[in-house]
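Missing here is one protein chain; the remaining ones are kept as they sit in the complex.
The block that comes next holds chain A.
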Amino acid sequence: MRSLWLALRDLTLEFRGRAGILSVVFFLAVMLFILGLAFGPNPQDLQRAAPGVFWVALAFAGSLLASRAFGLEIEDGTLDDLLLTSGSREWIYLGKLAFQLALLLGVGVLLLLITAGLFYLPLGPWPWYLLTLVLGTLGYAAISTFYAGMLARLRGREVLLPLLLFPLVVPVVLSAVRATGDLAGGVPPGEVAGWWQLLVVFDVVYVVASGLLFPYVLEG
């Protein structure tokens, strides 16, 4: 329950501050516009590129959003108060993970609609896109939250975070791109299930490992 309160508190703060979320939306708009110009105007070319564009854009946006998980605490100097709350610190990880996941899912849904509009991504299998989005963003958020916590007290954390993050999320992004590409190409969901199973494995491993290690990386 405390984790959910933490996620809710962070979401409220993020939307009141607006700086983080606005910069991500602006970044995505510019990126999709440039990629649209680069791949266009042939609809077939745009459609073929759509799954990759969607996930690469979401991964880059995610690296910007990742620093927000602890950026809110650093900006206001409240990290110590959070660490002083009683009990072990796994709940902090789960709360920050829920916050990251909520942001990524929100941005992901918006991005999906824009990609569908600009890149002719067929929205027919939208429930399956959403399933892929949930599984992909969970794995991504699990790792990004862990590293954001680990780097929270370091200078240059905004530069270090993507360097550490991207090598570990490559399998998640690749699996998600393949699943989205297959769905967009009309492959039946039963045949895409292999990619979802792979994503579930990554999600479970990343969430469990990060949750267990998190209390140690936060120590000063």
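To be clear about the criterion, a contact is a pair of C-beta atoms (placed from the backbone, for glycine too) under 8 Å apart; a residue touches a chain by one contact, two chains touch by 3 or more; residues count from 1.
Basically, contacts and distances are computed from a predicted model.
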item: Name of the absent chain as recorded in UniProt (options "Cytochrome bc1 complex Rieske iron-sulfur subunit", "sn-glycerol-3-phosphate transport system permease protein UgpE", "Putative ABC transporter ATP-binding protein YxlF" or "Acyclic terpene utilisation N-terminal domain-containing protein"); value: "Putative ABC transporter ATP-binding protein YxlF"
item: Touch with the omitted chain, as defined above, among A:P41, A:G77 or A:G156; value: A:G77
item: Positions on chain A where the hidden chain makes contact; value: 1-2, 5-6, 9, 12-13, 16-17, 72, 76-78, 80-87, 219-220
